[in-house]
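Missing here: one protein chain of the complex. Every other protein chain is in place.
By written order: A and B. Residues from 1 in each chain.
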Amino acid sequence: MAFWNLVRRSPWSARIGLAIIALNVFAAIFAPLIAPYGETEIVGDVWAPKSADHLLGTDQLGRDLLTRLIYGARNTIALAFVTTALSFLVGSLCGFFAATLGGWVDMLLSRIMDIIMAFPTLIFALMVLSVVGTSIPAMIVVIALLDSTRVFRLSRAVAMDIEVMEFVEAARLRGEGIWWIMRHEILPNAMPPLVAEFGLRFCFVFLFVASLSFLGLGIQPPTADWGSMVRENAGAITFGIFIPLWPAAAIALLTVGVNLVVDWFLHMASGLKE
Amino acid sequence: MSPLKELIFKRIAFGALTLAVISVLIFVGVELLPGDLAEAVLGQNATPETVAAFRKELKLDLPAHERYLAWLSDFVRGDFGNSLSNGRPIAGLIGWRFANSLFLAATAAAVAVPLSILLGILAALYRNSLFDRTISMVTLTMISFPEFFIAYILIAILSAELGLFPSISNINDQMPLWEKLYAVFLPCATLTMVVTAHMMRQTRASIINILGAPFIEMAKLKGLKRLRVVVVHAFPNALSPVINVVALNLAYLVVGVVIVEVVFVYPGLGQLLVDSVSKRDIPVVQAAGLIFATTYVLLNLLADVLAIISNPRLRNPK
């Protein structure tokens, strides 16, 4: 209910963002129910134009584009979400530990993260994938690991800011253990920036997964995925058929949606502080 | 040693360490390949002799640390070994491609840097105006777009519909400069749009941060002209963060070329890297990756050093 009250007072940009996210999540969850055809089912000509049967036309193998888009939502979003979640688990845990423990733990973790961060992410991912081969688990682990450095930095900084607050010192003086302090004193105060960061990291990971798929190194056919759909249909564009723009636009739309909501959230969180 | 020099020295030392670690990681990564590289590449039909010869060529018979040192010293001397897929020296494959990539990145930077700083400053000065809100909406949208989306939109409009620019940017040494510029117009425009969006937002944020400082209020209360407040009081303090933003984005640009090169089939290092990854041509991937990583690390290093130097507090120690 509190959520609905917030939404009612939100600006139009945030509402659009929320609507976009809701639409995508809905499509992702109920893909098999709402998709008109099967994920890999060949139903028509190559690059057939829009028609009543195929609302968005067909792809390079004659599969229904709308169906592919709906399934693509499912695969791409799920993959990006799992990766972001993993990255957050690793990054924020390490970040909080580094901040609360300090000393050599902090030194060591920070140095390692600094070095990983000095790597260009895309190049690193490409090199790892070239060595271990393209596989979904490998991709999840690699991207999550690379991305967790950013999460680490933020959560460490946030935790450090909270850490120096006297209420944390008061808890220490009371004799509380590190877990209690992390759980009850630091985490609740770190939530707003971390939630916003989750949105931003999700966008980044999502674009990254899409890029890798676009380069042919991510999700492999025949699984529907927005990035690889762009790649597979790229040739069409020179014939004036704009099919690859659909999945690309879907990617862009979701990222814009998440960004709009994050912007709103950050605005609200900064207002809370005042 | 003055604190300034000490900071710079520390930063450079860290940069060197990073490069060393990167080279080790790239080297070790290949070591971790499941099975033997030779067998993996040559397949199961290879005779023991060919495998042995291949191992010798790749120096796989030597202990790891010796191989690392040999590989690194070869690399520094510009000898990157031979490609697995066609057996040609990698140096010959990479050299001109890297130059092409740099050309593309530099062209984009030449447009993007002044443009985004200008827009960033204007948006910060006229904060919350219609101009600011429009541009912040546009850039927010822009950073949400994958590079290839922008690229394909540009192709769809400027190439497929209007036929103004080629959708495939092929350049070679024989072309005069303006022809090259024409050929790279679309990839360059794509990169510019992406980088400008990032850079402009960061510039705006750091300028706004400075404009909120009490010493700016003081300058206004001294009755100074708006221009002087901005140029003399805000600018020297904004320099350090803005330089940092620019250099960071240049680093991003160098890596960002990879996808754009693929879209426009541009003969650059990124294209080669992606091809080699799918062919699993490991030595080429190693070499191209190390070159990209080095450029990136060096630009980041430059960003930090410049930021340190342009910080007034550090420049005038106690």
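We take it that a residue touches a chain if its C-beta (ideal position, glycine included) is under 8 Å from a C-beta of that chain, and two chains touch if they have at least 3 such contacts.
By definition in this document, contacts and distances are computed from a predicted model.
Of "Peptide/nickel transport system ATP-binding protein", "4Fe-4S ferredoxin-type domain-containing protein", "Cytochrome bd-I ubiquinol oxidase subunit 2 apoprotein" or "Sulfide dehydrogenase (Flavoprotein) subunit SudB", only "Peptide/nickel transport system ATP-binding protein" is the UniProt protein name of the chain excluded from the display. Across the entire complex, the residue among B:Gly95, B:Pro166, B:Pro236 or B:Pro267 in touch with the chain not shown is B:Pro236. Residue B:Lys222 is the one among B:Lys5, B:His65 or B:Lys222 that touches the chain missing from this view. Taking the complete complex into account, A:Asn189 is the one of A:Ser13, A:Thr40, A:Ser110 or A:Asn189 that touches the chain left out. Per the touch definition above, the residue from A:Gly103, A:Pro137 or A:Gly175 contacting the chain not shown is A:Gly175. Residues of chain B in touch with the missing chain: 212-215, 217-225, 228, 232-233, 236-237, 312-313, 316, 318. Where chain A meets the missing chain, the touching residues are 165-167, 169-170, 172-176, 184-185, 188-189, 271.
Just so it is clear, only the chains that are shown with their structure count from here on.
Work out the mean CA point of chain A and of chain B, and you get 22 Å between them. By the touch rule above, chain B contacts chain A in their complex via residues 14-15, 17-18, 21-22, 26, 29-30, 32-34, 140-141, 143-149, 152-153, 155-156, 159-161, 167, 251, 254-255, 258-259, 262-263, 273-274, 276-278, 280, 282, 285-286, 289, 292-293, 296-297, 300.
Taken together, the chain A residues at the contact with chain B in this complex read 114-115, 118-124, 126-133, 203, 207, 210-211, 214-217, 227, 230, 234, 237-240, 242, 244-245, 248-249, 251-252, 255-256, 258-260, 263.
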